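Left out: one protein chain. Kept in place: all the others.
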């Protein structure tokens, strides 16, 4: 079964497509909004360039999905700048603030997130909503670098004097990472309509099968997933930690101050 | 090579790491390139908070890419400086953190609002680009090669800066007024970008003699004013009355009344002794210190897994 474009969706289909798109777009946007905190502050000039690039990739992916929401009638203002922060549905993993100098957090977060992102994209390759399926290949191509980058760093940050910093990041972030797979209200419809070809429980299992052995191979202790209590705020039901509301206020400050007619677009011709 | 030979041979891209350059040349070139590299880092540092403040998603992408480029330029420049064999990159970055490394006057002033952003992004970057274009003909080949890539990228920066100015100056009256205020605050600093008149510049003479610099500060300032005063006016900015700038039509040149500029502040900044210097240098130093553990870890990893031969000395 294949759905047509944005204009021939039934109300239920539309809800499901929107939920899927907002989850993806918000994840990428907020992850990037955190990564840019490392620009100029990364450990070396070369690592600064690499992480900046990853941040731009993620903003770019967010834009691909927000664009599809805009094809459904939303404006950029409604997607980002004037949207109630209490309606965003990104996982609370990506909104967590960084402790100063905690490069281990940035790297581990990217590893956990990008591994999940890769699986999610693969489950969208055959999405019944063609505008999504069409965009997946571009995203996957860029995610490959992200995972290689995170894995290579993790292999070098662990096993030495600062191993505990990475372990502390695992202990702190792992429960939040599990919220990546928390369902939203339209999850059943998303799967039934074939918008995503795998359900979140299966994606979670696949993710655990990759992440747990890899981290354990680095002598990191990973909590028993089924015994981890999910954080009270998962993000997927639009519940968020305080850090998110501070972040939102910060990144919309100038937008509100300037009151420009509309957010500028800087796109290529192709 | 003795100094007389250096002066005789001085020309674009004449000297490379394999030449046996006299200590005076190495030190002068190191001082100049290190200053340039430091300025890339500190300029990026100043702009960085505004990536988050960008008022559109595309603008945010552009701003992130721009700040990324500044670090890329720093990377190129520190390598060009290292190739003189006087200081390592780590030493230069430590000097910057300790307040011993010097950098451009404009980057000692913290920015508070978006209205200030085009002052750096258009005027300061425009001034820097003017200067950098002339440095493609510097005598230190690695520096010239760095300038090839920097200038290639910089066109994006200046146009992006101009586009931000355009956006503000074609928006509400209130935005235009606040942009004008920011312009008035930044204009004297931008004029001082090119330093004092030539007679007061300590290092210019030698740097010109050995081909490191190819244009004097005053020539660069003239070229800048010729281009950017009309630009500012086109967007409806009013050039402030001070410093007074007199246009001599017969000679086609601008005269900046130097006494109108605050040279005490300029020289205080040159010593990293201005309030803003402490703020910018200190907070960046804290950040550099906070990730020292990562660099340590990379070094010990490198020692434990030295899979490649160490790089030969430049």
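Every chain is named by a letter (A and B) in the order it is written, and numbering of its residues begins at 1.
The criterion applied here is as follows: a residue touches a chain if its C-beta (ideal position, glycine included) is under 8 Å from a C-beta of that chain, and two chains touch if they have at least 3 such contacts.
One rule holds for everything that comes next: contacts and distances are computed from a predicted model.
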With one chain of the assembly withheld, which option in "Ring-1,2-phenylacetyl-CoA epoxidase subunit PaaB", "SUF system NifU family Fe-S cluster assembly protein", "V/A-type H+-transporting ATPase subunit K" or "A-type ATP synthase subunit C" matches that chain's UniProt protein name? "Ring-1,2-phenylacetyl-CoA epoxidase subunit PaaB"
Mind giving the shown chains that are in contact with the missing chain? A, B
Touching the absent chain when the full complex is considered, from B:21, B:62, B:281 or B:294: B:62
Among B:7, B:215 or B:231, which residue is in touch with the absent chain? B:231
Residues of chain B in contact with the chain that isn't shown? 12-14, 16, 18, 58, 61-62, 65, 126, 129-130, 132-133, 141, 144-145, 151-156, 158-160, 162-163, 166, 227, 230-231, 308-309
For chain A, residues in touch with the removed chain: 53, 56-57, 60-61, 63-64, 137-139, 141-142, 144-145, 266-270
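As a convention for this text, only the chains that are shown with their structure count from here on.
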Would you pull the chain B residues touching chain A in the complex into a rising list? 41, 44-45, 48, 50-62, 64-65, 67-68, 71-72, 74-75, 78, 113-114, 163, 167-168, 171-172, 175, 284, 286-287, 289-291, 293-298, 300-301
Where on chain A does chain B make contact in their complex? 29, 33, 36, 39-49, 52-53, 55-56, 59-60, 62-63, 66, 76, 80-81, 100-101, 103, 156-157, 160-162, 165, 250-251, 253-255, 257-261, 263-267
